[in-house]
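This is the structure, below, for whatever I ask next.
Yeah, one chain of the complex is gone here, protein chain that is, but the others are all in their spots.
Chain nomenclature is as follows: A and B, assigned in order of appearance, with residue numbering initiated at 1 for each chain independently.
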Amino acid sequence: MGEEKRLSKKKNILFSIIAVVLLCILLFPLYWALITSLKTEQEIFRNPPTFYPHILNTKSYAAQVETGDFNMFRSFANSFLISMGATLIAVLLAVPASYGIAKYHFRARKALLLSFLVTQMLPVSVLLTPMFIMFKNMHVYNTWVAAVLADATIGIPFSVLILKNYFASIPKDLEEAAYLDGCNKFSAFVRILIPIAKPGVMVCAIFSFLYAWGDLAYGMTFILDQEKRPITAGIFNFMGQYGTKWSYLTAFAVVTIIPVALIFIFMQKYIVSGMTSGAVKG
Amino acid sequence: MARLKKFFRYENVGMLFVLPAFLYMLVFVGYPIVHNIILSFQDVNAGNLVKGTRNFILFENYLELFKDSVFTSSLWNTVRFTVSCLVFQFIAGFALALFFSKPFSFAKPVRGILLVPWMIPITVTALMFKLLFATDIGIINFLLRSLHLIEKNIEWLTTPGTAMFALICANVWIGIPFNMILISTGLTTIPKELYESASIDGAGKVQTFWKITLPLLKPTIESVLILGFIYTFKVYDLVYVMTSGGPVNATHMLSTYSYKLSFEMFKYSKGSAVANVLLVILLFVGVLYIKATTEGEDA
Partner (left out) sequence: MKKRKLTALLTALAMTAGILSGCGAKGGESAPADKAPAKDAQPAKDDAKEESGQESASSGEAQAVTIWYYWENEGHQVTLDQLIQEYNGSQAQYEVTAKYVPFADFKKQLSIGASADELPDIAILDSPDHASYVDMGIFEDLTGRFDVSNYYEGTVNSCTVDGKLYGVPFGANCLALYYNEDMLTAAGSSVPTTWDELVETAKALTTDSVSGLAFCSVQNEEGTFNFAPWLWSTGATSYDINNENGIRALTYIQNLINEGVMSKECINWTQGDVMNQFIAGNVAMMVNGPWQIPTMQSEAPDLNWKVTLIPKDQEYASVLGGENYAVVNGGNVDGALDFLTFATSEEKVKFMMNQFGYISADKTIAESQFAQDSPYYPFVEELNYAMPRGPLAEWPSVSDALSLAFNQVITGTATPEEAAAQAQATIDSIIK
C-alpha cells in the first residue's frame, strides 16, 4: 500500500461506520427506486408512502426483458458496443492531445485548450440537426457508428482537460532520462509516460465510457431502429404520450444499473485502485 | 519539407500530438457550431425550414430575446442553478475525497459504490427525484413531517422557489460522485514524501492542507470546476424531466428554453439564438479559466 501510518483500530471502526452511514444517506434514492419497482402502481400513489412494498409486484421486472420490439439483452449489447467504441476513440485521441498540451508550450496552446472547451459549450439539442446531416451524408445514419462518433465528442475534451494535469505532474527528468536512452519524442511518450499516467488514462476511459453509456439524445436521434438503439432508449417503453408507468420505470433503472455496477464492484480493485494508486513515486 | 521539419523541431511538435483530437472535434462539433450561429442570424420557423427562403435578420432574434421575460428569467435561473450546484457538489465531493483517502477498511469499496448515482441515466434520476419530492406521496415530505421539522407538506415542485431547490438537490446528488472521484485521483498525484517531510517539520493537519494539498491540487480543482461549470450550465435532461421548466416557467434554463423554442414551438432561429447566448457566457468563463490557469506558464 505504501501508507506509513496505520489508523488505530478505534479510528478504523469509527470511520467505517461513518462511511456506511454516508452510504445509506446518499444511496437512499436508489433504495426508494428499488422498492418502487416492486410496488403496484396503486401502492406507489398511496398517501402516506410505504417504506416497503405491501403487495409484491414482479410484473415490472418480467416486462424488462422483452417489450414489443425492445429486447433487453440486445440493447445492452448495443450500449456496450457504442460505449466501448466511443471510449476507444476518446482515449486514442485525447491521450496524445493532453500530453501535447501539457508538455509542449507552443504558441497556439492556450487557444487549442480553449477550443476543446468551446466544443462543450453548446447544448446538445442544437447540435443534433447539423450532426444528423453529417452522419446521413457519411452514410452512418441509423447505425451504431453514428452514436459512437457523437459520444466521442463528449469524451475527448473531458479527457484532455483531466489528463493534461497528469502529464504535467510528471517531472521532466523522466523524459530526459528516456531521451538519453535513445528514445525520440514519440517513443518516449509511448514507452515511459503513458504507463505512468495510467491512473489518469483509466479515469478518462471510465468517464468516457459512462458518459456514452448514459447518453440518450444521440442514441435516440441518430438511430431509428429499435433493435439498434442503446439500453437508455428503453426508458420510452414506460414513458409515453399519456404518462409514466412508475414501477416499470424504476425496474428499468435497477436493471440498467446492475451490469455497470457489477463491473465496478468486481473490477473495483483494478479500476478504483488503478485510479488512485498514485502516479508519481519519486 | 525542411521548413516543416524545422517548424516542428522544438515546442511545436506538441501540435502534432494535439492535431488528431483537434481535427476530430473541428469536424464533428465545429461545423454544428457554425451552422448554429448562422441559423441564429436568420428567421427560420416551420414555414421556411424546408422550403422557402431564409432571410438574414442578423441580431434581431437576440434583441427580441432580451425583451422576452421567459428568456431573461431562464438566464438568471441558469446562473443561480449552476453556482449553487457547483458550490455544494464541489465542497461535498472534496470532503468525501479527503475522507475516503484515509486508509480505513471500508474506504475503497464504499467509495466505489458511491459512484453509482453517476451511472444512472439522468432521465431516470430526474423521475426518481420527482417522485421523492412529490407533495402528498413523496417520501421527503413524509420524513420531514415525521421528524416534526415541518407541519404541512411542502409543495416542492409546484411552488417556484422550492422547485429550484429540488432541482439543485437532484443535480448535486448526481454531481458529488463526479467531483469526489476526480479529486480523489488528483490527490494521488501529490507525492507522499511531501506529507512525510511536512509532518517531520511539525506541520499540523490544517497547515498541511492549506500549504501542500490545496496548492498541488490546484490544476485538478481548476479542471473539475470548469468542467463542472460547463456541464451544469448546459443542464437539460434533469430539468426537462423533473419540472419541464415549470411551475409557470420558473425553472426554465437556457438549454430547456432553447429546446422548447426550437422543437416544440418551431422557432428554430430563436432556439439557436438562446443556445448561442449560453455559448457566449461559457466562452467568457472559459477564457477566464485559461487566463487563470496558464498564467506564468508561458516560456
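As a working rule, contacts are C-beta pairs under 8 Å (C-beta built on N, C-alpha and C of every residue); 3 or more make two chains touch, one makes a residue touch a chain.
Quick caveat, the model's predicted, so the values are computed rather than measured.
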Filtering B:P20, B:P103 or B:P160 for touch with the omitted chain leaves B:P160
Positions on chain A where the hidden chain makes contact = 40-47, 67-69, 107-108, 125, 128-130, 132-134, 136-139, 141-143, 220-221, 224-227, 233, 236-246
Chain B residues touching the omitted chain (full complex) = 3-4, 7, 12, 23, 26-27, 30-31, 35, 46-47, 49-52, 130, 134-136, 155, 157-160, 243-249, 262-268
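Operating definition for what follows: only the chains that are shown with their structure count from here on.
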Tell me, which parts of chain A touch chain B in their complex?
-> 1-7, 11-12, 15-16, 18-20, 22-23, 26-27, 29-30, 32-33, 36, 44-49, 89, 92-94, 96-97, 99-101, 103-110, 112-127, 129-131, 134, 149-150, 152-153, 156-158, 160-162, 164-166, 168-169, 185, 189, 199-200, 203, 210, 213-214, 216-217, 232, 235, 239, 244, 246, 249-250, 252-253, 256-257, 260-261, 264-265, 268-269, 271-273, 275-282
Within the complex, which stretch of chain B touches chain A?
-> 11-18, 20-22, 24-25, 27-33, 35-36, 39, 96, 99-125, 127-129, 131-132, 136-139, 142, 173, 176, 181-182, 184-189, 191-193, 196, 219-220, 223, 226-227, 230-231, 234, 236-237, 254-255, 258-259, 262-263, 271-272, 275-276, 278-279, 282-283, 286-287, 289-290, 294, 297-299
